[in-house]
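Just one protein chain is left out here, and the rest sit where they should.
Letters are used for the chains, namely A and B, taken in the order the chains are written, and counting of residues starts over at 1 for each.
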Amino acid sequence: MLNYSLKRLASAVPTLLILITVAFFLIRIAPGGPFDSEKALPPEIEANLEAKYQLDDPLVVQYVRYLGDILMFDFGPSFHYRDWTVNELIAQGAPVSFTLGAIALVLAMLFGTTIGVWAALKQNTVADYATMSIAMIGISVPNFVMAPLLVLAFAIGLGWLPAGGWDGSVSRMVLPSIALALPMIAYIARITRGSMIEVLHSDFIRTARAKGLPEREVLVRHALKPALLPVISYLGPAAAAILTGSVVIERIFTIPGIGSHFVQGALNRDYTLVMGVVIFYGVLIIVLNYLVDLVYAWLDPRIRYDN
Amino acid sequence: MTAESTTPPREPDAFEQAMDRRPVKGRSLWVDAWHRLKRNKAALAGAGLLVVIVVMVTIGPMLNPWDHEIPDWDHYSTPPSLETGHLMGTDALGRDLFERVMVGGRISLLVGLVATLVSLFIGVLYGATAGYLGGRVDNWMMRAVDAIYALPFMFFVILLMVVFGRNIFLIFVAIGAVNWLDMARIVRGQTLSLKNKAFIEAARASGATERQVIVRHIIPNLLGVVAVYVSLTIPQVILVESFLSFLGLGVQEPLTSWGALVNEGAQELETAPWSLLFPAAFLAATLFAFNFLGDGLRDALDPRDR
Partner (left out) sequence: MALLEVRDLTVTFDTPDGVVHAVNGLSFDLEPGQTLGIVGESGSGKTQTALAMMGLLAENGRASGSVRFRGQELLGLSTSEQTRIRGSKISMIFQDPVSALNPYMSIGEQLIEVLTHHRNLKRGPARARAIEMLRQVRISDPERRMRQYPHQLSGGMCQRIMIAMGLLCQPDLLIADEPTTALDVTVQSQINLLMGELSEKSSTAIVLITHDLGVVAGLCDKVLVMYAGEVMEMADVEPLFADPAHPYSQGLLESVPRLDREDSGILRAIPGNPPDLVSLPTGCPFRARCDYAFDACTEHPKLEPFDDDRWKRCFLESRPMPKSSEENA
């Protein structure tokens, strides 16, 4: 197990390095500097600015320094919001984004797996087909389409919930977290159904039945764990999808999270901010993937006791 | 023990041989797949819906009198109506929504197709090379894929858009270039397993050159998975493009796409809900149709399900 976790860690590090390196050089080869977006600055001021942001050093020096900064989680100053560092912007948005993301992820897991297991048990019945068709719609309607539709129905039409904003109250969390979770629920339901059906047809489930265990026990003791393993390994990509989705959801519901900074940064060509968010999220996803893999390995004795 | 000398070698005994000869129907993979696909009503409905959508966006603008850029000065934000001639109404600038949804659809579908071809090209080349060469090269090539795989795609695409400016060709390349990883994995796995199949060995043993093996055996057998994958990648790519356009980072005015239209519609939600509903419906229906078709193709072509 220790062996496995080290091996897995060894493969996460190069991913991180690729991420940072690509991001760094992309910015550097970008046409035009960060300061020529507005009116042209006098050369001496530009030089001053470049010196201030240490853009006048050789590329390799900048790269190494950048690596060091990233390791210390220092993303530097924002190019657009001159008084803010990227760290401050991220720290300000993170609690909001994480609350939203965590709620969505929990909703997705809870409903996705339940619906999936249920559909698997009803395999090839009308209920199963209906559920899976709805799930397919859920996957096909992107959350930036679903979100305004939800607003139209529940905020503008019925007036039950606020259409946007964020003050930490539950009523303002409902629509955005549902919009964020819906496609994920559909996706997890499909994964769960598929793996549950596969497991239920496997030899060891036949053995469990041949042992005379009641169907409920066959399901709970023997089938559930292997059926949910694919969902566990989907958690990494799911987290990535939630982070991606939060970018549009935060924009639609005017929620002051990292996502809205990111979009604004992208539109303003705020290089350091965009890159800071990309790397921050990248690291987050890589770390999450690593943790998920460890949990998976721990749950699967074939990896846990692999020599 | 006298019998031993006259007893032929034990393996495989005649009984086992007889058992191996189970009746096999002489249907080819493709005929078989076609029969399975025909039974899948959802997939057929998806295909039908796609044909309708493609025909609509192709000839719709030709039959429609309005232009997607030029406003109708008499009608701002009017609901769908036969009287005004704006079948889907107009937007806040007085532009005909039907025309815009059709023109936007052309862009969305085109992006889906072209970016998928880009990812197909890179993915097949990369995956087939890794799978065919095998060994250490394969190991390193796939490690690189794994490493890139863990990156947050969408953020990277956005980063690319920010750095290189927003133009449509960059969208093709950016989306295609990040989407090839799945293809590479699938093709590599398939190539690897094909390479060791008996019929490839047989072809080689009977003196076929490497080129012949690849052209006659490996490529035809890869076509199935590739077809499935393409039908599942196109909706993904359309989704990515509309996501970018929704954020204002994708297709720029005067061009438009479904994602951009959804964005515009979402901003006029209270005054002109139809400007959200029509592009949203077209986008969702297209993705829905592709997903069902792709699912059906996978079920039809995936030999594991037999």
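To be clear about the criterion, a contact is a pair of C-beta atoms (placed from the backbone, for glycine too) under 8 Å apart; a residue touches a chain by one contact, two chains touch by 3 or more.
In this text, all values refer to a predicted model and were calculated from it rather than measured experimentally.
Trainee: Which residue, A:25, A:73, A:160 or A:204, contacts the hidden chain when the whole complex is considered?
Mentor: In the full complex, the listed residue that touches the missing chain is A:204.
Trainee: Decide which residue listed in A:58, A:159 or A:301 touches the omitted chain of the complex.
Mentor: Answer from the full complex: A:301 touches the omitted chain.
Trainee: Among A:58, A:168 or A:212, choose the residue that contacts the chain missing from this document, as touch is defined above.
Mentor: Only one of A:58, A:168 or A:212 touches the chain omitted from view, namely A:212.
Trainee: For chain A, which residues touch the unseen chain?
Mentor: 123-124, 202-204, 206-215, 217, 221-222, 225-226, 299-302, 305
Methods note: only the chains that are shown with their structure count from here on.
Trainee: Taking each chain's centre as the mean position of its Cα atoms, how many Å separate chain A from chain B?
Mentor: One centre to the other, that is 23 Å.
Trainee: Using the touch definition up top, name the residues of chain B that touch chain A in the complex.
Mentor: Result: residues 42, 143, 146-148, 150-156, 158-165, 235, 239, 242-243, 246-249, 259, 262-263, 265-266, 269-270, 273, 276, 280, 283-284, 287-288, 291-292, 295 of chain B touch chain A.
Trainee: Which positions of chain A touch chain B when the two form their complex?
Mentor: 11-12, 14-15, 18-19, 22-23, 26-27, 29-31, 133, 136-137, 139-142, 144-145, 147-149, 151-152, 156, 236, 240, 243-244, 247-248, 251-252, 262-263, 265-267, 269, 271, 274-275, 277-278, 281-282, 285-286, 289
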